[in-house]
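Take a look at the structure below.
The complex is shown incomplete by one protein chain, all other protein chains being positioned as in the whole.
Let's look at chain A:
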Amino acid sequence: MPLPHPDHRYLTALRENDSQTLEALYRLASPGVQQWVLANGGTMADARDLFQEALISLHRSAHQPDFCLQCPIGALIFTICRNQWISQLRRKKREAEVRKIEAERYIPESATVSAYERWEEDQLEKQRLDATLAQLSETCQQLLRLLARGISPAEAAERLGMSNANTVYRRKNACLTRWRELLEAK
């Protein structure tokens, strides 16, 4: 695997919720996004929401064991925010602003394009997993989420009204079997 870009540390900070390093990321990358959104028909609140959601989505990528950042993180965040803002403008039928942005002919470097494509794949995968999880029973969803939060099987049993930790193991097995069937049916 190639060596990661030095900015990969910001992905680690997202995964570990390290507020000090994340503040450095805001200092580094927020001014560009802020300036661009304000210049393209958005408000400060729009810029703030776009930036935050971009980081939340990258937090998911940061949990993928094979996700290795190969470009400056500021460039990737800017590309995500830019494309999300264009989608929002299109949804609101603000076509004149979309044309103005597209006339800029912004072309990111190839490493940023590759990182963005990988990010898009992660987002599609997220949608696929969200959709299959949503088809599981409420109890299965709660059980899988509790265990993922690090709640012990004994505590999960108590919270979900199951008799003991063994029942939790059995139910988890059944839930995952059902989940796999749903995944394969897609």
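Rule of thumb we're sticking to: contacts are C-beta pairs under 8 Å (C-beta built on N, C-alpha and C of every residue); 3 or more make two chains touch, one makes a residue touch a chain; residues count from 1.
Operating definition for what follows: contacts and distances are computed from a predicted model.
**Q** Which of the following is the UniProt-recorded protein name of the chain this complex doesn't show: "2-oxoglutarate ferredoxin oxidoreductase subunit alpha", "NADH dehydrogenase subunit F", "ABC transporter permease" or "Tetratricopeptide repeat protein"?
**A** "Tetratricopeptide repeat protein"
**Q** For the chain left off this view, which of A:Glu95, A:Glu109 or A:Glu125 is in contact with it?
**A** Checking each option in A:Glu95, A:Glu109 or A:Glu125, the one touching the absent chain turns out to be A:Glu125.
**Q** Could you pull out which residues of chain A are in touch with the chain that's been left out?
**A** Contact residues on chain A toward the absent chain are 14-15, 17, 19, 22-23, 26-27, 30, 34, 43-45, 47-49, 51-52, 55-56, 59-60, 62-65, 125-126, 129, 144-145, 147-150, 173, 176-177, 179-180, 183.
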